Structure formats: C-alpha cells, structure tokens
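Certain chains of the assembly are absent from this excerpt, and the rest are unmoved.
Every chain is named by a letter (A, B and C) in the order it is written, and numbering of its residues begins at 1.
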Amino acid sequence: MSTPQSARRRSRRPTPGATPGTLVVPQDAPRPKIHVIDYCPDRVDEKDLVSPDEVVPYLTDDTPSITWVDVQGLGDRAVLEALGRIFEIHPLALADVVNAPQRPKVEPYEKHLFIITRMSLVGRDGSLGTEQVSIFLGKGFVLTFQETAGDCLDPVRERLRRGAGIIRKAGADYLAYAVLDAIIDYYFPIVEDLGERIEDIEDEVVRHPARGTLAKIYALKRELLHVRRAIWPQRESLSALARDDSDLVGKEARVYLRDCYDHAIQLIDVIESLREVAASLLDVYLSSVANRTNEVMKVLTVVSTIFIPLTFLVGVYGMNFNTQKPGNMPELDWPYGYVACWIFMISVAVSLLVYFGRRGWLRSGESLPRERKPRRPPRA
Amino acid sequence: MSTPQSARRRSRRPTPGATPGTLVVPQDAPRPKIHVIDYCPDRVDEKDLVSPDEVVPYLTDDTPSITWVDVQGLGDRAVLEALGRIFEIHPLALADVVNAPQRPKVEPYEKHLFIITRMSLVGRDGSLGTEQVSIFLGKGFVLTFQETAGDCLDPVRERLRRGAGIIRKAGADYLAYAVLDAIIDYYFPIVEDLGERIEDIEDEVVRHPARGTLAKIYALKRELLHVRRAIWPQRESLSALARDDSDLVGKEARVYLRDCYDHAIQLIDVIESLREVAASLLDVYLSSVANRTNEVMKVLTVVSTIFIPLTFLVGVYGMNFNTQKPGNMPELDWPYGYVACWIFMISVAVSLLVYFGRRGWLRSGESLPRERKPRRPPRA
Amino acid sequence: MSTPQSARRRSRRPTPGATPGTLVVPQDAPRPKIHVIDYCPDRVDEKDLVSPDEVVPYLTDDTPSITWVDVQGLGDRAVLEALGRIFEIHPLALADVVNAPQRPKVEPYEKHLFIITRMSLVGRDGSLGTEQVSIFLGKGFVLTFQETAGDCLDPVRERLRRGAGIIRKAGADYLAYAVLDAIIDYYFPIVEDLGERIEDIEDEVVRHPARGTLAKIYALKRELLHVRRAIWPQRESLSALARDDSDLVGKEARVYLRDCYDHAIQLIDVIESLREVAASLLDVYLSSVANRTNEVMKVLTVVSTIFIPLTFLVGVYGMNFNTQKPGNMPELDWPYGYVACWIFMISVAVSLLVYFGRRGWLRSGESLPRERKPRRPPRA
C-alpha cells in the first residue's frame, strides 16, 4: 500500500520542555538554496545567493522594487538565524518554519504577516506527499521557506520574468497571492486523479470484488484524508487573509484572495464528496462480498442437498444384509429394482431442483442491470 | 452504472500558476449563440445576434427597456472578451464563467451582481447532468451565460412574450429571479424521480436482494450526492440575494427571492431525507443478504445433519467384514435386520427434524409481515 | 411495508418556470368546505358557508368578536382566490397554501402573519400521514386552510363552544396558539406508539431475528424520518412566533407559545432518541443474524467433522479388494475386527466431541441473560 511519504516521516520537533523557539534542524534536511527575484514594472533581477547577507542590499535600496527571497531547504541553522535577524522574525515564527509539519495558519506580526501553507508534491513513483511552505509578507518583500528543492511555483517565476498580467505592476501582496494561488490550484489535478481512481474502483467493487480492491479503497481513503488535512486549514487562513485589515494586504489583492479562497472551498467540496463516495464504496464492497458468499453457498447447498440424500440411498442398497434371511432387502432381488431406484432418485433430484428454482436459488445473480432506461422524455 | 455526464467531464481550468483571469476556452465547447430579448411593459423585441457588438444599442438606448442577453455556448474567447468589455466584467468573474464548474455563489461588483448557479439537465438517455449558468444582473439588463445550448428557461421566455403576470412590468431584478426560480424548480421533478426510484428499490431490498440491487443503490447514492452538491450552495447564494442591500435588487423582488429560497430549502430537506433512506437501504441490503445466507445455511445444515449420519450407518453395513469370523457383523444375518435398520434410521431423522423444528430452523422466514394492523381507531 | 400515504402522493406544484403565484388546484382535491366560528367572551356563532363572500359581514361588523374561518379542502380555485381577495393575501402565500407540501414556516406580511404547519393524520388502517395546515393570523381573525376534511381540532372547537378556560376571553393570537398546540400535541400519541413498536421489535431482534423483523425496522425508520421531517421545522417556526415582535402576537400569548415550543422540543428529543435506538437495532439485527449463522455453521461443522471421517473409514472396509491376494485387507478376516472397528470409530468421535466442547462449539449460545442482578443495594 502506498503510504504518503510525509506520513512516515517523523515530525522534527524539539524535545518536549525545551526552550520555546529552539531551532532543531533535522539531520537529513537539504542545505538551503537562496534564490532572489527583485522586480519592478520595467525590470527583473534574478540571483542565487551564497550567503544570506547578500539579501540586504535588495531590501535597503531606494528603488521601490519588490523582492522575493525564496529559501529551499532548511538544513543550516546559521543561515536560518541570519535570515531571521535580517527580516526581524520572531523566534517562535522561525521555529514554526523549521518544526514542520505545522498547521496552515496566518499570524500577524508587527512588521510582516506570517503565513504557513502546505504544498502538494507528486513523487517520482506517483505517490502523493506534501511539504510546508512558510511565507513572510512584509513591505516590499516576500520571503518563502520550502522544506526541499523543487516546487510548483515555476509558472509564477515565469510570469515575473515575462511580465505577464499585472504581476510586476502589483505589490508584494499580489506576489504572496500568486504563490498561494499556484499552491492551491496545484491540488486540482491531484484531486481529479483521486476522483478517477474512485471511478476505476467503483466498477470493480460491484462486479468482482477482490482482496486487492479492499486495499485500494483503503489507500484511497487515507490519501483523501491526507489531502483534506492539508487543505482544510488553508481555507480558514485564506479567509483570514482576504478579510485582513492590516495595510500589508491591499484592497485589490483581497479580491484576488477571495477568488483563491473560493478555489479552496471548491476543493474541499470535491474532497468531501469523494470521501463520502469512498465511504460508500467500503459498505458496497462488504455487501458485494456477502452477496458472493451467498451465491457460493447456494451452489454448495443445491449440490449437497440433491446428492447427499441420493448417496444415502445408494448406500442403503450397498448394505450387505443377508438376503437369505426374511425381510432383508427384498428390493435387491426385484426385477428392474435398479431401474426403479434410478427413477426414484431422478424424481427426488428433479423435485429438489424445482423447489430451489422456485426459491430463486438457481439464478446466479450475475447479471447486472444495464444502463437505466429513460423514464422521462429527454429535454428537446 | 449511469454516472452523471458532468462527473466524467474534466474541469476546464487553466494550468495551476497561470495568470489569474486567464480564459481557457475548452476545445470541445460549442460556439456561443447570443440571443437578446428586449422588453418593456408594452413591447418585446427578440433577436439572435451575430456579433457581440450588436448588443450595445439595446443597452444605450434612451427607452427604459430591460435587456436580457443570453449566451449559450462558451467556445469563442473573442466573443466572451468582447462581452466582458461591453458589460465591464472583472477578469476574475469572466474567468469563473468559463472555468466551470464553479461553486454557486453571489458576488457584488461595482456595477452588477455576479450570480453563479447550476442548472439540472436530463440527457436523452435519462441520465442526470448539470451545467453552470452565470448571471450578471445590472441596471436594466440581465446577462446570462450557459455552457451548452438548450435549457429549462423557455417558460420564462414565453412569459416575456405573452406578458403573463408582472414579468414585463417588473425590473431586471425580477427577471433574474424568474431565471433562478425556473432553474431551482426544475430540480423538483428530478428529485421526485429519485424518490420513486428509492421506492422501487425498497421492496426489492427486503424481499429478494440481488447483485443488481446493490448497483442500483450505489448509483442512486451517487446521484443524490451529485444533486445535493448542486443545490446546497444555491441555498446560501439565494439567501444572500434575498438579504442583499444593494440597489440592484428591489424590495418586491426580495419577497420573490425569499420564496425561491424556501424552495431551495425544501429541496434540500427532501434530498437529505432521501440520502438517509438510501443509507438505510445499504444497511438493510447487507442484513437481508446475511439473512438469506443464514437461510441457505440452515437448509444445508438440516439436510447434511440428517443424511450424513445415516450415510455413515449404511456405510457400516456395507463393510465386508468376514461374517464367518466371530463378532463380525452379526446384525447382517438377523432376520428383519434390514427393517430394524430402517426403523432406527427413520427415528434418528425424525428426532433431528423435531430438534430443528424446535430451534426454528425449519421455518423459512420467507413470509413477510402484511400491512401493519391499526392499533388505534382511525380518526372519525 | 406500509409507506406513509403522503409520501406516495406527488407534490402538486406548477410546472417549473410558470408564473410564480400560479394556483394549480390538484385534480383530486376535495372541494372546500368553509366553516366559521365567530365568538366573543359571551357568545359563539357557528355556520357553514356556501360562498366565500358570506365571510365578509363577520369581519366588518363593529363588534370586537374574533372570527375563525376554517377551510377544509382546496379543490376550487375560484373560492381560494375569493378568500385571497377578501383577506388581502399575497399571491405567493396563497400559492404556498395550495402547493403542498411546503416546509413549516412563519412569514410576516403587512396585515397578517402567515404560518404553515403540518398536522399528523392516522389513516383508517393505522398508517401514518400528515397534511399541511396554513394559518393566517390577522387582527380579529384566524383563517385556516386544510388539505382535506377531518382534523384534530375538535377539542379546540369544543372549548370555544363551552367557553372553557380563557379561550373566549383571549384574542385571535390565543386562538392561533390553541390550533398550533392541538396540532403539536397530537404528535405525542403517535410518537409513543412508535416507541412501543420499537420495544416490540427489540426482543425479536436479539432473540429470534427473522426476515420480517428487518422489514419492520426499516418501516419504523422511515416513519420516524417522516415524523421528524414534519416536526423539526415547526420548532423553528414556533420559536420565531414566540419571539415575534409584531403587534399581532400579544405578550400573554407568547408565554403560551413558549410552552408549545417546549412541547416541540420534547417531541424532537424523543424522536432523536428513537432514531438512535432504531439505528442500533439495525446493527444489532445484523450481528444477531451473523451470530445465528455462526451457530448453524457450528452444528454443520461438528456433525460433518465427526461423521465424514467415519464414513470414510467404513468406506474403506467396504472396498472389494481381493482378500485372497497377500496384503489385501487382512482386517476383514480378523475375529472381532468389526468390534475393533466400532471401538476405534467411537473413540474418534468422542475425541472430536471433547475437542469441540473445549472450543465451546457445543454450547448453543441460546441462553440469554436474565435480568441484570443488582450490583448496588437499592436506595432506601
């Protein structure tokens, strides 16, 4: 059964009781790669930074450019702390960046909004995972932290480079929205894939339920639960963002965030429907197996009920009573006794078959209903 | 199993991360047909437009006429964008028109209300589908977008032509209401049909559950889920409309919208009841199959338990022990030993039958209760 | 299975898209009978009206009498429209009167309150049905519409005639309350009857579940659902009435309506409990059937497992190997070989019985627990 990658990964939290705000960098975390995109309506600069301090000039220059600092990988405590100092991040917020998984949320701090969101990932083997993306939205900058390299944000970067749409004209709030929107929308193909898998399983369940079907349904339910847990709290945080009254999120950006919130609601709608269908599937599976057992039992019972009495009967005439003694098995000496015996046996069998036929035990129940015929004339 | 048409159709959304507001016109979408009905209390004009620009004169003329622009088919991006320009539609709203399915909702924009609703369709084969209808309600006009040609709004058009009721005297808000009301009310026959199908299945489930019954219950549950998902959010959006305090919806129209909202609530009530009944049916089905298996088992067990010992017994007297040697099967030489053997076997069988009869295993459980007898005298 | 009468009846709604407020009088609806009771503290007049216009004098006279106009049967559109004109009823309200079933609700109109409620009916055969009662409460009058003749309001009429309690001294609001109270309280015996039926089924389910039991549980669940759907929305509408701040409902009447609301809550409480019990019953039924199948299986297995090997054994000694040839069945020629064979077979059977006894397969599980013994001393 394919268990989502992130479910097996142990959470990376400090020992209970440790000083709050402690940064516990996981052993196996990839080293951070810092990528900066600095843009204004008429220009885009892009650079991979070696040291976090290189980010300072982008923030302090006089031009009104927007700076997107994207950090992929959390494997170096010094780098994270340096960024924390540069962007004046509260220790608890920085700890939340590292101690993934956190629940998606929005927290207002004095100089920035802190947004935790969860991005879906599809592994090389098609397995589903998620990773935490932490977004700091401040005046003129967006700082994002991702757990690993690789993401679904390339279209956003491409739009920045090409200057498509209003993205280079709008502010940092629009950039944060664009990132969130790309993350949310990336769930759609995943959820559609789950929907397709349900449809594949459906037919199997009703027509020929096998042991493997059960494993498939169960795996599907777990993945739905996983995706649901990732999206559900984002709904709240997007709603909070769209209603946010800080001056970090402008009025126009809020219209866009409302649209993004609508997408989250739609995803939840679809997921809840799929969950309900998946729950039904398990019940249908059980009923279907019970049905098949019933059919197997009927075959056994019909065959046994017909032949066991007959076998008894032929057993009777196989007894070795001494026919010389009076009263002992005179039938054996009747002429055509054998034929009479067969006639009797055949009539017993036929009677039983008729009886079973009347009870409907001879119908195999195999035939499934064809497409429902229309009851109403189709609309013109 | 008939899966609703629209469930299989892939949603037509832009690539995740694309510029928000991008219009992605689906390949297979039918080309738009634009139909205008322009009316005032004493006159109705109707026309099929070739180009979207032809709509401008209807909007800008001095007469206080109401204009209903109905667009069926979304397969031409240029036409949609032209209409967007003419009616000053926000790009996100226009994207929602195209990127169906969206969740039914009401969104206030500066110059109009944007209403997304979902219309039920019954295919030629009786299968159930839905399509998105997007309504823009502005001063003096209603603009509707439908995914395909053909709808349930002909009675509304007919009322406009005939001038029945107050429809030609009332404003654009009443027209929007009339469209919504026709869409909502069109669900009633569909839901009643689902109710009838449940009643058909009910008897089958309790009396002779077959494999096909299971498929029917499952298909029914899915269709109920489908209809529910279509109506549930309309309840919210109708409630929002009826409470709307913009000047686009007048006081009198709100009374009518409240009535329409009541209909949506009623539909939801009925659907929830049907869903509960359908859920019960699945449980009853499983119990009914278990019951039948139990009855099959009882037959097998009664027959086996009676005949297997007897077969053993006749087997005993079929053994070939040398009766010349002492102690070897003297019974075989008894006079009337054969008769004694039969008497013994019959008494064993009768004892077992009596035993099974006492345990109630011989009752077939086939008889179902007749109509419950009245316990209280009927009311006078 | 007795399906509630009203569930089968098709709803009587106009074609979707028809002019709202259209009165579609059902073909089979009984013709209206109009009954007027006009009363003040010291006098009661009662009359069956032939034409709706006869009601006008009662309303326009100078005396401060209260007039109760009760219309039973909705089968004449002209009569309904005449009453609509006389009492100045909004077309949508009048349509709601006719297009039953509507959801119970309270709607304030300018000159009256419009209350839709649902009255339970018990058919001659004990089957359960409901009908819609529409109440218009205005200044000095109460106008009620019932779908058919016959109701549970005779005690109210009797109280008016006898002048029992404060009913003749109080206003129209108290009369409306009295009608609602009688309708709500009439559900109590029905719900108690359902409770008794559950208790009848309970014992059956655990001790000897039959196919008919399943049908009974299912029918019960449906009736509970039916009653629940009838009462649930009345709770809201009664609460709305008791909190109503129009001057049509006086302060004293509100105290009485609160009491009536309490009764509705109590009914819902009981129904929810019964629903939960009924849901449990279905699970218990399934478990009970599974248990019985298990017991049947044990009997089959014990009998088969004991006799099948023995039958094999006697089969062995029934083989016809030529005992003249060496090594062929020397046992057959042993003295007392037959006795030895029996001893061996009996010891096999006894061993198996002991084994099954130890596994507990010989206990029938038939014995049910007697009344639970007290664990705590009874209170003094």
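The criterion applied here is as follows: a contact is a pair of C-beta atoms (placed from the backbone, for glycine too) under 8 Å apart; a residue touches a chain by one contact, two chains touch by 3 or more.
Keep in mind it's a predicted model, so treat the numbers as computed, not measured.
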Oligomeric state of the whole complex, in copies, if 3 are shown: 5
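Just so it is clear, only the chains that are shown with their structure count from here on.
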So how do the chains connect up here, line, ring, star, complete, or something else (other)? line
If CA atoms of chain A are superposed on chain C, the rotation in degrees (nearest 5) amounts to 145
More than half overlap in residue numbers between the two sides of the chain A-chain B interface, or less? Answer same or different. different
Closest chain to the centre of mass proxy, which here is the mean CA position: B
Whole-Å distance, C-alpha centre of chain A to that of chain B, is 24
Distance from the mean Cα position of chain C to that of chain A, given in whole angstrom: 40
Mind pulling the residue numbers of chain A that touch at least two other chains? 318
Spell out the residues on chain B that touch chain A in their complex, using ranges where they run on. 1-3, 7-8, 10-11, 13, 15-21, 90, 92, 96, 102-103, 105, 107, 121-127, 150, 152, 189, 193, 208-212, 214-219, 221-222, 225, 229, 233, 282-283, 285-286, 289-290, 292-293, 296-297, 299-300, 303-304, 307-308, 310-311, 314-315, 317-320, 323, 329, 331-339, 341, 366
Taking the touch rule as given, give the residues of chain A at its contact with chain B in the complex, in rising order. 152-156, 159, 164-165, 167, 178, 181-182, 184-186, 188-189, 192, 195, 199, 202-203, 206, 255-256, 258-259, 262, 265-266, 269, 273, 276-277, 280, 283-284, 286-288, 290-291, 293-294, 297-298, 300-301, 304-305, 308-309, 311-312, 315-316, 318-322, 325-329, 359-361, 363, 365-369, 371-376, 378-380
